[in-house]
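For this depiction, one protein chain was excluded, whereas all remaining protein chains were kept in their positions.
A and B are the chain letters, set down in written order, and residue numbers restart from 1 in every chain.
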Amino acid sequence: MSTRLANGGRLLNRGKPLEFTFNGKHLRGVEGDTLASALLANDQMLVGRSFKYHRPRGIVASGGEEPNALVGLGENGRFEPNQRVTTTELFDGLTCASQNHWPSLEFDVGAVNAKLSRFLPAGFYYKMFIHPRPFWKHIYEPIIRQSAGLGKAPRDRDQDSYEHFYAFYDVVVIGGGVAGLQAARAAGAAGAKVLLMEQTPHWGGRAPVDGGTVDGQPVDKFVDEIVSELETMANVTLRTRMMGAGVYDHGYMLGYERLNDHRPDAAGPRHRLWRIRAAQIVTATGAIERPLSFAGNDIPGVMLASAVRDYVVNYGVSIGDRTVIVTNNDDAYRTAITLKKQGLEVPVILDARASGGGALADEARALGIRIENGKAIAKVKGGKRVEGVAICLQAGEGAVLEEVKCDAIAMSGGWSPVVHLWSHCGGKLLWDDEKAMFRPDVDNPPTGADGARFVLPAGAADGEMHLPRVLENANAAGRAAAQAAGHASKPGTLPVGETQDEAPITPVWMMPQGAGIKLRMKAWLDYQNDVKVSDVQLAAREGFESVEHAKRYTTLGMATDQGKLSNINGLAILSDTLGQAIPQTGTTTFRPPYTPISLASIAGPARDATFQPLRRTPMHGWHEANGAYFEPVGAWRRPYCFQKAGESITDAVQREVKATRDSLGLLDASTLGKIIVKGPDAGRFLDMLYTNMMSNLKPGRCRYGLMCNENGFLMDDGVVARLDDDTFLCHTTTGGADSIHAHMEEWLQTEWWDWKVYTANVTEQYAQIAVVGPKARKVLEKLTDDDVSADALSFMGWKDITLAGITARAYRISFSGELSYEVAVPASQGRALWDALLAAGKEFGVTPYGTEALHIMRAEKGFIMIGDETDGTVIPQDLGLDWAISKKKEDYLGKRAQERSHMTDPTRWKLVGLQTLDGSTLPDGAYATADGTNANGQRNVQGRVTSSYHSPTLGRGIAMGLVLNGPARMGDVLDFPKVDGTVIKAKIVDPIFYDKDGEKQNV
Amino acid sequence: MSEAVSALNGATDEGFVRIAECGLTGMITLRGDLGAAKLKKAVKALCGVEPPARGHVAMADHTAVAWMSPDEFLLMVPYAQADELCAQLDQALAGEHALAVNVSDARAVFRLSGGDAVREVIAKLCPVDMTASAFGPGQFRRTRLAQIPAAIWMPEEGVMQIVCFRSVAQYAFDLLKNAATPGSEVGLFS
């Protein structure tokens, strides 16, 4: 059983006990524990069930590579699934629960899958669930969805905060082990601005656990000294609990800082995502030990040898009383020696190498540990925990020579450098035959904006596993990075490491070498996704020979751990099955993030009130306080209507239209785009931008204009006012303000850069209010001494006036068909004018109206709306707007495109009015059907509704639509089927439904 | 004239730095040939400072001139005088191809104060190097504040000014306020 030892635990503060719960059980740990070490200290060997077969699973590792021990951490607004216990720091009051089992961890019904495992090999889902087709949607998918997944998605709103931070460095060193520390020191000494980040709370990495000396001192002491030295360097920033999550183009990288995971009640953000630009990045990310593939290697109690050592040395926790060691390299002997020195039993070391180990093996032997060279594990005995091992020859097929009782197994299949961050942005890898590992190919590094290398590996991440070489290599990497960032240095003093020499590794991908199918079906590669040696072999036999295909077919390496333990073993098995060398098979692609990061940290400030910018007009506060029902228009919020107490939205809209037509309405039109265009070539420029002629517009006058893109399609419309000889003010749609300004600048800067034109977007400088209705003039006259009569300010004219004491510009334009003034005032006085108009208009029953009333009134008048009548494929000619297209101009944007054959096709659908025979309102977007069907068997169509409303003015439905040969078919009746199968009949009519002669607006 | 109201009417917040909406600030967009003697003279006459070099802002007691782009200055002047000064510019630049337009009401201005930590607040929101060696008083940087365009400058050490569009003033204020929440100090610039 696993337990807390009486002594040891270099990271513990035993004087500070902490309480926590696991599946409701109250357990105790101490300060400095990870959740993993605390669970193990309480003999909680079984921590979860596997994804597919629901096999009992225990902790395998001691770091971020852990595949099994995932829990649901926290509760309510702090619940988070799939958290690795090995990287979770214990705190008082922590609660967690295991995952993927029902009804309980100890008794899991899903475990029946394990009994069926030989019927559920790789590709089972693909083969099984394809027939019959309808079963997928109604039977298979719901069941698979129900049973899939590890953790449950959180239900409550995340109660924590998160943020981003932009930082810039000469050199960023990822990893705070001895290599990272030395690389940072070397770069810092050269004068570079350095950031050193370490994902755990502790500096030094695993070197202090592995032993050896630096400059004759224990590694711990060296780490303390170098950290103290770095802390005094003003140009070096040190951050713990910060993981290098990803390396991207041009020196961009993400640092994921976990500020409060270990102290959830502290102030400040939980996570901070550092968005870093580094001239150079040093990846001192260490290495990860590989498991060995033997039968039963997933039973709780089988653990990586380095992890067994970590738990003893760092946390004072033993995994078992009797630990069998199985290895193909010297490093695992360190675990045997550590255990033995702690007084724990090591019944046997099984060294798969026929020639055995080196100096470390001698040391183990001297301690009295039995060593068996050329031996292997045939299978592990036990179910929910290890009970013993059956020993065989590595070179054989698994005939059992002997059984040994034990309660833990420490395995080592060798070490894989953590090349993820090197690889994220294109760094290539080399297969090192001697060390049996992929390591960075430093001649093919990621390159930056200048085409030069910007990532350097250091230490174990560069394949250097021997302490003296680690320090030398890291020192060189630190110096080289600083130099590349412009900080050359003289070689400083290099700390000298010392540790035992190691005998070479012998690659062992399958144990024993000739394992039969029964053993291979119990030899796990990917613990989290339940992929076995036999699955990869099956994939290869079925033709999934590319490593990327085999990965997807078997799901090897596709779990939340992204195959940190399994990838190399898996591709070695694939290579072996295909009879090719490992480099020929290659690796799958390493993608960021290195381990999962919180989605909230990616969102950063983009949540709640700051989820996205919300644009407010100067009158927004009034709208909010007066029943506005808002609709989004771009980033703006515009009132759709203003609801009175107890009033429905429909009723409010109808009331607003009637009140405006009968007397007086007010519209907040501040969001309309307003762009100043000035210069000697302004007229010529606008003639190119608009389909109409603008250069002959007289100062003081306004003209409605259409704007097309080079494809000929209508993109915006609005009223242009000529302010003086050189200056125009162009109104755009609300959504078009920024894009049309950008469109103007694009043409001025990139095509007609010799034209003398300046533009300025003054949209937000003005609050604009449309004063609309028969009483519009009357209300203005109450507020101004200026003459706003029909003579002084005629339709389509503008005039500077003083209104309610505010400097204003009044445009006699109308989008409603009523007598109408659009009044622009400085934004800071918009609210004051709004209030003044409401007060002055009271006697006329002034009614603020929203965008829906605006839409209805314009539709009653047959005015088009960009985005309703247009959709990016409609040209002005489709809308009967030929009158707004100048015949005199040689050129304008879109003119040539409108001459293309498809644009001049007489069968293009054209704008008409549609009047339902029964007075009902057509559904927006409904299609008019025609006889016959098309090649796809769909009913032919001959038109569609582009705008449709109930008109309160006319008391019936009105609509506009694009119809085949529409204008020539006045009076024809079309069928518009509804979703419910019924049909509405509508007659083709003139699109102007109300006041055809404009008598109401021209008063 | 009725009373003019800025976007947030002078809202403030006390986080680990102080945030204040500055109220109404006169602003004139001036587009033209920034190298032309006539334009430079007009700017100096109006604001009392030599026009700034690329990427910079020239500041006097109540005025400032910021370099916006190769053909654009932003003149910051007392709010009440903006229209009149704009007219003066028009007059001074008569015959030149130039555009002067009052944009005072189109903008919101914020002031952060509270030592080096003001750099930190900006570094949480803008993709700009805020270390003192990279950005300091006199520089003017147009950039992105989370999801909106903005410009930042430092009237002096320990003070940061931000200008953005008026309609998104509340968004900008909320961003700044969250970024300056006590407990979220990064501790990088002090």
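Here are some notes:
Following the convention adopted for this analysis, a residue touches a chain if its C-beta (ideal position, glycine included) is under 8 Å from a C-beta of that chain, and two chains touch if they have at least 3 such contacts.
Just so we're on the same page, contacts and distances are computed from a predicted model.
The listed options are "Multicomponent Na+:H+ antiporter subunit D", "Sarcosine oxidase subunit delta", "Cell shape-determining protein MreC" or "ABC transporter permease", and the UniProt record of the chain not shown names that protein "Sarcosine oxidase subunit delta". Note that of A:T95, A:T447, A:S489 or A:S695, the residue touching the chain absent from this view is A:T447. Only one residue in the set A:R263, A:R896 or A:R939 touches the chain that does not appear here, and it is A:R896.
Screening A:E387, A:E745, A:D972 or A:D995 against the full complex identifies A:E745 as the residue touching the chain left out. For subunit A, the list of residues touching the undisplayed chain reads 248-252, 277, 447-451, 710-711, 742, 745-746, 749-751, 753, 890-891, 895-897, 899-900.
Contact between subunit B and the absent chain runs through residues 54-55, 67-70, 127-128, 141-144, 149.
We take it that only the chains that are shown with their structure count from here on.
Subunit A and subunit B have centres, each the mean of its CA atoms, that are 33 Å apart. Residue ranges of subunit B in contact with subunit A, taken from their complex: 1-7, 24, 29, 31-32, 71, 83, 97-99, 101-107, 123-131, 134, 146-148, 165-171, 174-175, 178-179, 181-186, 188. In the complex of the two chains, the subunit A residues touching subunit B come out as 161, 163-168, 193, 237, 266-269, 272, 275, 277, 605-606, 609-610, 612-618, 635-636, 676, 678-680, 756, 758-760, 762-766, 804-807, 826-829, 831-833, 836.
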